[in-house]
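Note that one protein chain is taken out, while the other chains of the complex remain in position.
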Amino acid sequence: MAQTTVVALLHGPDQPGLVARVSGWIFERGGNILHADQHRDMEAGVFFQRVEWVSASGADMDAVNAETSAFAEFAAGLGMKARLATSARRPRVAVLVSKFDHCFHDLALRWQAGEFAGELVGVLSNHPDLAEAAAHYGLPYELVPVSAATKADAEARQLAVLRGWGADLAVMARYMQVLSADFLGTWAKPVINIHHSFLPAFAGGKPYHQAHARGVKLIGATAHYATAVLDDGPIIYQDVARVTHRHGVDDMIRMGRDLEKLVLAKAVRLHLDNRVLAYGNKTVVFD
Amino acid sequence: MAQTTVVALLHGPDQPGLVARVSGWIFERGGNILHADQHRDMEAGVFFQRVEWVSASGADMDAVNAETSAFAEFAAGLGMKARLATSARRPRVAVLVSKFDHCFHDLALRWQAGEFAGELVGVLSNHPDLAEAAAHYGLPYELVPVSAATKADAEARQLAVLRGWGADLAVMARYMQVLSADFLGTWAKPVINIHHSFLPAFAGGKPYHQAHARGVKLIGATAHYATAVLDDGPIIYQDVARVTHRHGVDDMIRMGRDLEKLVLAKAVRLHLDNRVLAYGNKTVVFD
Amino acid sequence: MAQTTVVALLHGPDQPGLVARVSGWIFERGGNILHADQHRDMEAGVFFQRVEWVSASGADMDAVNAETSAFAEFAAGLGMKARLATSARRPRVAVLVSKFDHCFHDLALRWQAGEFAGELVGVLSNHPDLAEAAAHYGLPYELVPVSAATKADAEARQLAVLRGWGADLAVMARYMQVLSADFLGTWAKPVINIHHSFLPAFAGGKPYHQAHARGVKLIGATAHYATAVLDDGPIIYQDVARVTHRHGVDDMIRMGRDLEKLVLAKAVRLHLDNRVLAYGNKTVVFD
Partner (left out) sequence: MAQTTVVALLHGPDQPGLVARVSGWIFERGGNILHADQHRDMEAGVFFQRVEWVSASGADMDAVNAETSAFAEFAAGLGMKARLATSARRPRVAVLVSKFDHCFHDLALRWQAGEFAGELVGVLSNHPDLAEAAAHYGLPYELVPVSAATKADAEARQLAVLRGWGADLAVMARYMQVLSADFLGTWAKPVINIHHSFLPAFAGGKPYHQAHARGVKLIGATAHYATAVLDDGPIIYQDVARVTHRHGVDDMIRMGRDLEKLVLAKAVRLHLDNRVLAYGNKTVVFD
């Protein structure tokens, strides 16, 4: 019989017995816990948990849905917010691009290789450049040009496209436009961005130029959830690479492509595996 | 009221409900779980768990001891082996050295800085060289020379010294003698060794010379539990550093000192935090 | 006027004045040295140098060729072997593949992005699987099946294909056949292989399985020149990634793909930039 696994991401005020109660609830319903991981933010008094279990309901999706609803209610009774996902539904991912193609190819090839627990469903761009590449991967391509004058209209069209694709996640793969606070609020689903610096250093434009001018010995990349404040959202993953005085801005751009690809792919993977819980301006990553 | 925390390291045949049963047992006795982490070796069908909780018994050590005994019995009833430790008893660590002092200084300074959940209790050496350094840190120093002819006698004396110190763990901080299978069997407590290569590459003597001769581009260090087979015990931690054609054997030895210090200290720290569970020839490290 | 740059890779018995003589020779002919780097192997008494200069001959290729010939003669007079390359001729690279496509896509995308100082000219495979991918990049695809019985014939065909493409370098991008000593001797040009372990650990087949069985805490990848002895040629570049007890063989294979891509691409890039000088079983990499 086919298995269905459920993942719950919980957080709320800490109190004794949460681990026992959650695992007890699952055990009583015949669930078998595959992984359970917790974290306490001692200062804030917040408890976080990721728990993944095999549901006793097998492939009976009505039963599985009833179980996740019941779990959410149970968690609410403990004062906790719960986000639930099941293996029966693969999240749908839209990719936003401009002209740079390295992150896009990287995401598409990983998707084809089966590295992601989700489906790429479309490519949204403000430029026509990557249309052919998208077609090669069998992905629909929507061109929505953006200018200062047309920004509001463009964002309305972008929203319609994302909703039309039934997207659960938008990934900015070196998409060179800022998404407005209005857009993010209306969309109300996660957006992952890759910034080509080790944030909070070198936020804003031309971070490799900034890094070169400052003479740093490491360059970085940061994947974070986009928020209304530019380059300021909760950080999911970061990495760095060593540079020397010999590396000009062009070398940094080239080396940075590898960093950007790896860091963005790792963040998308973690998100799709339901391992990331954002709270305030930070993340808990159950890796 | 003073708190006592308990850590249990469990492993045994996997079966449904283990997470719920263990956390339920603790919850019923008023314990508050601080951390719980599990692992399943799917191939071997083995379940591993590290669970740490605040005992309801507070500073009443008789009650705490009764609780740990009861837990061990409970775990045995589930078919699992349990290793239990409490914050009330700090493990006692003996350090074995020869002439190299870098790992010894590093361990002693970290101990003084409060980085270890344990106490250094003595230094055992086959050479007199580090006696003064040990005295500086206020540590007893026992000199037990070892030669091929006197090895059996020397090991008997070493055992007596370790037992006299009430040591729970022996750390070979670049100790240049092999401990015999007899010694390890009689001692029957963990021994952590640092080998100056990325095992299994370059086991045996002069690993930096071997690495230089082979022309590798990374050198490594490996901390592992000592077993009767040289350089073959369960690996706890490893790290590497980049080298080039410019690095001769002497440079590798110098750079390797930093690797050896960091890798050994990390392994000792993980062990003293009761985060390492060895099984077969491998380790589960609940980091 | 168009510039031509020349790179010379020299090695031979060390003697005083080599740096001055080489730079003097270039200066006298109006050349402008862009980079010069040296290394002495003190034990072996060997001097190595990479020197790159702008030739005074500009785009006059007859003059440039006369200059490189004269330089080779000059170097020979100093008892040194010289390998010379000019920016006027981009090396031609053949890629050997089997069924795995990740290293191939990575090389092809980097080539398209202009990251290599050379041209991909064809794909040679013992399986038909990647034919379409090669076509997508506009690369000819030659299928030469290999079996134990047909190995000699197959290698003869492979040689003919490589020569037909005018290839200067063959890159084994997870090509799953061993090239025979005969093939390597007849081909007599460099072959770069990627091995999916941190050599010399886990040479031979199924290195991730070996790594998993041993319980190492880091996995690696090694790019090296292929020689008649399997997995034993001069190492160009290596890197590692951290793994834990949670990573099964499948996870290692997935994580290893990123290591393999990055390590192979870096080695190919270094080679095409004329930065790698192999001698004996080691390399000098002027990075």
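Per-chain numbering from 1; labels A, B and C assigned in written order.
Here, a contact is a pair of C-beta atoms (placed from the backbone, for glycine too) under 8 Å apart; a residue touches a chain by one contact, two chains touch by 3 or more.
Since the model is a prediction, treat every value here as computed from it, not as a measurement.
Q: Thinking of the whole complex, not just what is shown, which of A:Asp60, A:Asp239 or A:Asp273 touches the missing chain?
A: With A:Asp60, A:Asp239 or A:Asp273 as choices, the missing chain is touched by A:Asp239.
Q: Of the listed residues A:Ala117, A:Ala201, A:Ala228 or A:Met255, which contacts the missing chain in the full complex?
A: Residue touching the absent chain, from the options given: A:Ala201.
Q: Which chain A residues would touch the chain omitted from the figure, given the whole complex?
A: Residues 39, 41-43, 48, 198-202, 214-218, 220, 234-240, 244-246, 248, 281-285, 287 of chain A touch the chain absent from view.
Q: To test your reading of the contact rule: which positions on chain C touch the chain that is missing from view?
A: Residues of chain C in contact with the hidden chain: 16-17, 19-21, 23-24, 26-27, 32-38, 40.
Q: Please give every residue of chain B in contact with the chain that is not shown.
A: 102, 105, 109, 113, 115, 136, 254, 257-258, 262
The working rule: only the chains that are shown with their structure count from here on.
Q: Would the interface of chain A with chain C count as same or different, where same needs over half of all numbers used to appear in both copies?
A: Here the answer is same, because the shared fraction of interface numbers exceeds one half.
Q: Could you say what rotation angle superposes chain B on its sequence twin chain C, using C-alpha positions and rounding to the nearest 5°?
A: When the C-alpha atoms are superposed, chain B turns by 180 degrees onto chain C.
Q: Round to the nearest whole Å and give the separation of the Cα centres of chain B and chain C.
A: 42
Q: So which stretches of chain B touch two or more other chains?
A: Not one residue in chain B touches at least two other chains.
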